[in-house]
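Here the complex is missing a single protein chain, while all its other protein chains stay put.
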Amino acid sequence: MYFGSDNQTGASPQVLDMLTVANNEYTHGYGDDRWTNQAIEALKTLFECDLEAYFVATGTAANSLALSCMVQPWDAILCHDSAHIILDESTAPELFTGGARMVPISNGEGKISPQHLKDYFQTIGTDYPHNVRATALSITQASESGLVYTPTEISALSAVAKDNGLSVHMDGARFSNAVASQQCTPAELSWKAGVDVLCLGATKCGALCAEVVIFFNKELAATFTHRRKRGGHLLSKGRVFGAQMVGWLQDDHWLDLAQYANTQATQLAKQIATFDRLQLVWPVESNELFVIMPKGLAVHLQDAGAEFYDWYVTTLPPNILIDEDEMFARLVTSFVTQDSQCEAFCELIHDYFAAQ
Amino acid sequence: MYFGSDNQTGASPQVLDMLTVANNEYTHGYGDDRWTNQAIEALKTLFECDLEAYFVATGTAANSLALSCMVQPWDAILCHDSAHIILDESTAPELFTGGARMVPISNGEGKISPQHLKDYFQTIGTDYPHNVRATALSITQASESGLVYTPTEISALSAVAKDNGLSVHMDGARFSNAVASQQCTPAELSWKAGVDVLCLGATKCGALCAEVVIFFNKELAATFTHRRKRGGHLLSKGRVFGAQMVGWLQDDHWLDLAQYANTQATQLAKQIATFDRLQLVWPVESNELFVIMPKGLAVHLQDAGAEFYDWYVTTLPPNILIDEDEMFARLVTSFVTQDSQCEAFCELIHDYFAAQ
Amino acid sequence: MYFGSDNQTGASPQVLDMLTVANNEYTHGYGDDRWTNQAIEALKTLFECDLEAYFVATGTAANSLALSCMVQPWDAILCHDSAHIILDESTAPELFTGGARMVPISNGEGKISPQHLKDYFQTIGTDYPHNVRATALSITQASESGLVYTPTEISALSAVAKDNGLSVHMDGARFSNAVASQQCTPAELSWKAGVDVLCLGATKCGALCAEVVIFFNKELAATFTHRRKRGGHLLSKGRVFGAQMVGWLQDDHWLDLAQYANTQATQLAKQIATFDRLQLVWPVESNELFVIMPKGLAVHLQDAGAEFYDWYVTTLPPNILIDEDEMFARLVTSFVTQDSQCEAFCELIHDYFAAQ
Partner (left out) sequence: MYFGSDNQTGASPQVLDMLTVANNEYTHGYGDDRWTNQAIEALKTLFECDLEAYFVATGTAANSLALSCMVQPWDAILCHDSAHIILDESTAPELFTGGARMVPISNGEGKISPQHLKDYFQTIGTDYPHNVRATALSITQASESGLVYTPTEISALSAVAKDNGLSVHMDGARFSNAVASQQCTPAELSWKAGVDVLCLGATKCGALCAEVVIFFNKELAATFTHRRKRGGHLLSKGRVFGAQMVGWLQDDHWLDLAQYANTQATQLAKQIATFDRLQLVWPVESNELFVIMPKGLAVHLQDAGAEFYDWYVTTLPPNILIDEDEMFARLVTSFVTQDSQCEAFCELIHDYFAAQ
């Protein structure tokens, strides 16, 4: 019953196999190898456009390096109150941008809306250089609440952003889950909707450590190689990323993995919804569930070996109240989640309430 | 009718005279001079304690350098939503702290309360190194809304701060106005109430450019001289600061100047309160007035030569609404404000409404 | 004939196998897993002491993060003129230290000597905060010239360093080659000789991407986890490093790989020494050869498929002169270098000279 995080799995066999194959070759270092090149070509095909793509080992590195190409040190990045970049990445964005600032604008709602952006621009001071100047918008896909922005929603955000001179960054740590969740293409969910830079994560969905910063707006990529190197993020054995990504992208493997994880989440959500005492905070649109449950139940589950995290209550909508004897839990499914795990989990819930 | 800012005056004659006297001497550079030493001694006397004091030319430098001694680059500084450090100093705090983060906690109220702090600590994530860790509280005295924290209020804030491992910074750009407003000593309004580091500003209240970072908690000062030098803030002719400060502190001159400015503000506020159509957003406790007025009136006043600023509506309490035809204005008095200016200003208001 | 770099191989089979085994498990993320723990225990055993150890993906990250724990942003790091940290890592040390400075002190010699250090301290200004203050010494083992510091040499350097308040960093990207080269233990070549922090690299000698920052001086590690996270260097699937390192350390595998590479280099050097027209710049003590050769020969070799790099002539001792028709080449052997490759390479050299 492992619902702790989608980063607690290994790589999928297909991804690991490709790494094993690549391991046996002699290649040049620093990404000058056929695996890296092949991965980049696969990305161009997948996204149906020309692009620049750079690999790094972590989502924090991907996001921070990407943002550092989009803002000056005296600029601001608008983002969701619960964005991973503002909540879970220490002050990495500040380090890599040279001290730019993240400004949360979503007021506790599950997704950023165009109105949030408009409100920001209507009230913010623009007396430069005293005030910071917003020059980037960062959205997370799937969002921190497990919600998915539709192409239409992204386009609406991008339109307001661009009207105000902002470029658009997408933290796609769970982009694969978002694509699997929508009836649309990766292109529709990114550059066609106005995204300039996408940090596409494979790690949470089948790779060991492979994130790729994709510049649809290639001008923004001008300084990336310098930034990656001086961040210590240029691997000498570049094939490590290239091979994983080739394996991950081949034959829609990435989408299959994401679809599987999403389905597990949806099914688990259905079962959880049958319990009156449990509250699903947001609709389940990808592979995350956010559940308010009695603390006693949480202990019961964890004692039985279930893994999941106490989540940040700061990320709750203001209208959601948690009683003292309740806990706000996050459950995450992945490509290795088994039906039997979900069943066992719900069985435990059932037993707990039956014993009350 | 100059109510634009208290930084639009020159120095008071007493301050300028002392600078002129000091100008004629041969002294060593970099603060190794008798003016600097005398100023530091005067500060020790004024604050009734041992302390370390370092001079710089701007409030932004004072605040940023002070904070850089109080937090690590992966830490957070809690502050008011409208703090000067978060609203008006570009990303200087980020530059000097190496990328620490300011987190606003006051929810639109005029001052930070202990409950704001408690709320923060009850909801914040503490999963380090992922989450940022708050290690400093910054309060502004007088506050961004022209309000003054009492010694009791500061003590209450400091108590919560220290229970949670935070040191306390006070942005005292208008500390003199706050002291003049309270029936208490500088010591009671700072270290006796738990303040570790005070940035005491003379510039807005009678000097040309003289701010002093005062460490009551001397351990925090260990790296200051290095930080000031590499920030380009160590003046070679250190007497420039020392002499101004000696002149400013002598014979309670600083307090007289502040008292005068406060009195002008209080009197102006009284007159403004007589107009039904004008709304004073906060009580006037120092030398700033925040007024909601018809836009037509603002134009009328400015056309007649009155100076004041459109203020950040973001800094308004959420329950204050501004109509489309209204403007949120800040008026600031200073040691050179004349009764006649205030009278002429109110006369104009009267004329405007009479003509409606 | 692949003598380009020891980072152009994959992982050794034993290392890759361990990664494959680890891949199949469910574990917690961020290094909270049994592979990581086992690797740390193995390091303690290997170095015969308690220590703190943190894994990262690149040598640049390891060095920069390690140094950032050893110096303040206004300090200096003394290092060899050709140190990897000053020549090949962009300005990563500056980024992670917040702007500390590297000062080269070796005057073109192959290794830093105690006299270099003494000369530095005898002439440097110590008027703080104006002058930078040296607080760390960084040495590279094996050195940038392929030379190996003996325990006695390291002790002598450390003694001078510590007399002057410096802590000692060792860039051990080829530490395994150095150990294999000396008749001594890893402990003798590190902490017993005064090294405070060792960046031990597995990548160049059998791993895919695994470097470990080892703090023998545990006090220096106090801020490391924060620094690694905000540098984007904390992998969510921490087992990636742990598993590689377990495989690498098991049964002296790391030493066997290094010994093999060194032997290949020694044998190749012997053969090269038989050609009058070729000059080995430094004795071959690890797995690198630095050779001055006719440019025509270089072309001849490269046309036949041999890989090696034009090296930085700045790294040559001042007394070594290169004719216009000569090239300064670096050859590197590794755990996959075959006797047949060396033989073919020398055969080509022989043919070239025979044809002159």
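The first chain written gets the first letter, and so on, giving A, B and C; residue counts start at 1 in each chain.
The definition used in the following text is that contacts are C-beta pairs under 8 Å (C-beta built on N, C-alpha and C of every residue); 3 or more make two chains touch, one makes a residue touch a chain.
Just so you know, these numbers come straight off a predicted model, no measurement behind them.
Novice: Shown chains touched by the missing chain?
Specialist: A, B, C
Novice: Which of C:A22, C:L95 or C:I349 sits in contact with the chain that's absent?
Specialist: C:L95
Novice: In the complete assembly, which of B:T36, B:T60, B:Q141 or B:T333 touches the absent chain?
Specialist: Touching the chain that is not displayed is residue B:T60.
Novice: Looking at the full complex, which residue from B:R133, B:R174, B:R239 or B:H253 touches the chain that isn't shown here?
Specialist: Of these options, the touching residue for the absent chain is B:R239.
Novice: Even though one chain is hidden, which residues of chain A still touch it in the full complex?
Specialist: Touching the chain left out of view, chain A contributes residues 72-74, 98-99, 128-130, 223, 225-230, 234.
Novice: Spell out, residue by residue, where the missing chain touches chain C.
Specialist: 73-75, 87-91, 94-95, 98-102, 123-125, 129-132, 312-314
Novice: List the chain B residues touching the unshown chain?
Specialist: On the side of chain B, residues 2, 4-5, 7-11, 16, 19-20, 22-29, 56-62, 64-65, 89-92, 94-96, 203-204, 208-209, 226, 229-237, 239-240, 336 touch the unshown chain.
Just so we're on the same page, only the chains that are shown with their structure count from here on.
Novice: Since chain A and chain B are copies that touch, is their contact same (over half of the numbers shared) or different (under half)?
Specialist: Mostly the same residues.
Novice: Taking mean CA positions as centres, which chain lies farthest from chain B?
Specialist: The chain lying farthest from chain B is C.
Novice: Nearest 5 degrees is plenty: how much rotation brings the CA atoms of chain B onto those of chain C?
Specialist: The two chains, chain B and chain C, differ by a rotation of 180 degrees.
Novice: Roughly how far is chain A from chain C, going centre to centre by Cα mean, in whole Å?
Specialist: Computed from C-alpha means, the inter-chain centre distance equals 35 Å.
Novice: With centres defined as the mean C-alpha position, give me the chain B-chain C separation in Å.
Specialist: Result: the chain centres lie 52 Å from each other.
Novice: What parts of chain C, by residue number, touch at least two of the other chains?
Specialist: Within chain C, the residues that touch at least two other chains are 226, 229-230, 234.
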